[in-house]
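Taking it in order: structure first as structure tokens, then the write-up.
All protein chains but one are shown at their positions in the complex.
When the chains are written out, they are named A and B in that same order, and each has its own residue count from 1.
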Amino acid sequence: MRHDDARGYRVNTPILTTKKLTLSFDEGRIHALNGVDLRVEEGEFVAITGPSGCGKSSLLHLLAALEEPDAGQRWFRGCAYEDMDDIACFRQQHIGLVFQAFHLLPTLNVLDNVLLPAVPTGRQMADHACDLLQRVGMDHRLQQYPAQLSGGERQRVAIARALINQPDILLADEPTGSLDSVSAGYVLQLLSELRQSMGLTMLMVTHDTDIARQADRQICMRDGRVIA
Amino acid sequence: MTLWMLAWHNIRRRPARSALTIAAVAIGIAAVVALTAIAWGFESSWQQANDARATDLIVTRQASQNTMPSPFREADVRPLLMQQAHVQQVAGLLSEMLSVSEDGPPAFVFGWEYGSYLWQHLELVEGRWPASAHEQVVVIGTLAAQTLHKGVGDHVDIEGLTFPVVGIFRSSALVENGALLMTLRQMQQTMDKPGKVNVLNIQLDASASETDEAQIQQHVRQQLHGYHVLTSGELVSRNAVVRIAKAMSQVTTLIAGLVGALMVFNTMLMSVSERRREIGLLLAVGWRKAMVMRLIVSESVGLALTGGALGILAGFVLASVLEMLPLMRGKIDPLFSPWFLLAVLGLSVVLGMAGGLLPALNAARTSPSQALRGE
Partner (left out) sequence: MNSFWLLVLLLALGGHQATASAQHGTLAMDTGKAVQLRMDVRRYDADGHLLSPLKYALIVQQQDEAQYQLWRVLAPARWRGQKLLAHWQAEHAGAIFWRLSAEGGCLRDAGSFADWPGARQIWLLMRPWQTWAVRQQSGKDDEVNGHDCRWQRVRSPDGRWQVERCMDQQQPVSWRTRLLNHRGNVLQTIDISKLIRRNNGKLAARDFTISDADGSRTTVHVYSGDEDYQPAAGMFLPPEGCAAQPVLP
């Protein structure tokens, strides 16, 4: 049985589906993705692995609608990306992004960085932001600036930022790539706790096989293709 | 956390660059404020002079582009004016700009018809008025007394003649406060322009309406060729100095606007290209392109508005300093109306928007994917 949820998306369909996604650079000379077929169920934790340059980041960017594919299709809960009339709104409501390089704004303090994705909504989200920062263990550093934080702490702030608009999907591109193993362990544990408590779907790019093994499913890529 | 706060953080992030941009805008706005205030002040000071004299209509020779109307024979015109209905008094005036001291700048010297209504609006501060049309004496305005360092009992040399100062007066009009005043007869003699005036002032009776005024104006125009018949307001707005001052303030406004917008444009373009990654991030976390554009324009408007506010202050100071210069004393009376200051702030907003628009478009074209990949 299919029925529509409050947001108008069909349930019981995969949260993300792609078909023959291709993406190339330099006028087709570099093929980042060569026909990627993917299916991710609601609440699933998928790890994406593969050698450097095989197209992992490219895939995440396509899923986050940061980029348009050369060919192929993407669906979110059965709705094709091309049919969405407001892609910025989709990104804001459904996608949370975490990067290897954190990408915090140096001029803003921790709280304001977390609030950044909520600025366009005009809503008062400070309480919610504090709440999230408490959950990532950063509530005592609200007024500090990114330069005053360690790498692990910065990533925790970035995670809080990714969650401020209560997304359905968290796309994390090597979130522990710049962290030492202790911080990395902490961040991972945090991510998995949050995922479970918030019912998130998570796609995580990682080079670490130990981490990948904790996922519900592993996807291995090579030369722009999913090979396993 | 609001858009404006974020914009403000970004402005403060590069203090030196922002300060330079703000300073450039401020200098331009200061010039606009000072010059416009002076131009308006000059106009309103003339207007005040005319209003105070209770003059309704003014007859002058057809104005060339010269700054003061040419002299003409009073007898050629007066009879016709006296014939018009509602005309109560016609008072002749001869004015010149003359150097009356060795080193000082030239000053206005007026000759007013003795016993005419023109004298009535002046307030005698010290001494006395000329006793007759023939008495070779001057009375001087309070400001002229200051700038010339002359008082009652002193003498001034005007065009090779020596005049005792017998009185000091105050007028509501700055132009007059800085002037020297004698009877028309004396002025005509001094300038060797017997029977000549360069302005005839007409006072209408109390029952005259505006249509009467217009009618007289039309009548006289038809019958007098080569002359202007103006209401006192028209005279002021046609005054060459007022016109030139206004034109200059307009040109300055244009130039300041362009330079300011270009400065803001340059700054914002640099800022956008430096912050490419951050802009990519904003787009990635769900900001619309329009929102990003608003942020950039807010920053540019913030810069321009700060510059505008500082410029208004600087303009105040500049105008007051100019007002104090001995050369300008008594000739300017800067006028700052709240509407004008608001308009200047409006101008800075427009200037900020103009300067920020292209950089904002540029920012909105950022590909988030590329920006976030970049090192």
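To be clear about the criterion, contacts are C-beta pairs under 8 Å (C-beta built on N, C-alpha and C of every residue); 3 or more make two chains touch, one makes a residue touch a chain.
Just so it is clear, the model here is predicted, and its values are computed rather than measured.
Interchain touches from the omitted chain, evaluated on the whole complex, reach B. The residue from B:His9, B:Arg170, B:Lys193 or B:Arg276 that touches the chain not shown here is B:Lys193.
Among the residues B:Ala54, B:Leu224 or B:Ile244, only B:Ile244 touches the chain that is left out of the figure. Here one chain is not drawn; of B:Leu35, B:Ile58, B:Val77 or B:Val139, the residue touching it is B:Leu35. When you scan B:Leu20, B:Met82 or B:Met97 for touch with the missing chain, the hit is B:Met97. Subunit B residues in contact with the hidden partner, per the touch definition given at the top, are 31, 34-35, 38, 42, 61-62, 64-73, 96-99, 105-106, 108, 157, 159-160, 191-196, 198, 226, 240-241, 244-245, 248, 251-252, 322, 325, 327-328, 331-332.
Throughout what follows, only the chains that are shown with their structure count from here on.
Distance between subunit A and subunit B, defined via averaged C-alpha coordinates, is recorded as 62 Å. Looking at the complex, you find that subunit B touches subunit A at residues 1-3, 5-6, 9-10, 12-13, 277-278, 281-289, 291, 367-369, 372-373.
Against subunit B, in their complex, subunit A makes its touches with residues 57, 61, 64, 66-67, 86, 88-89, 91-93, 95, 97, 99, 103, 105, 107-108, 111-112, 115-120, 126, 161-162, 165.
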